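Heads up, one of the protein chains got dropped from this complex, but the rest are sitting where they should.
So, subunit A:
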Amino acid sequence: MKLVYFAWVRERIGKGEEELDLPESVVTAGDLIQYLSGLGEEYEAAFQFPQAIRVAVNQEHVEHHEPIAGAREIGLFPPMTGG
């Protein structure tokens, strides 16, 4: 699964993207955040406030309870501040 990170999520993890094999226990976007936060202290720092994290599956917003099965690309990022 291709994961892409932006803004302070990217800075805290220390990379903009990576390929990861996810365990079957990761079903929803919320599961993914929880799983990633256990991968090391940089991930823990990025995801310490999981409710703040926004998730996009194949470049479309999803809620934390939604499944991520079949995704080609998942984006994880802070609340948006454009405009």
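Odds and ends about this structure:
Just so it is clear, a residue touches a chain if its C-beta (ideal position, glycine included) is under 8 Å from a C-beta of that chain, and two chains touch if they have at least 3 such contacts; residues count from 1.
The rule is short, and it goes like this: contacts and distances are computed from a predicted model.
For the chain that is left out, the UniProt protein name among "Pyruvate dehydrogenase (Lipoamide)", "ABC transporter ATP-binding protein", "Electron transfer flavoprotein subunit beta" or "Molybdopterin synthase catalytic subunit" is "Molybdopterin synthase catalytic subunit". Screening A:23, A:38 or A:79 against the full complex identifies A:79 as the residue touching the chain left out.
Within the complete assembly, residues 4, 6-8, 56, 59-61, 75, 77-83 of subunit A touch the chain that is not shown.
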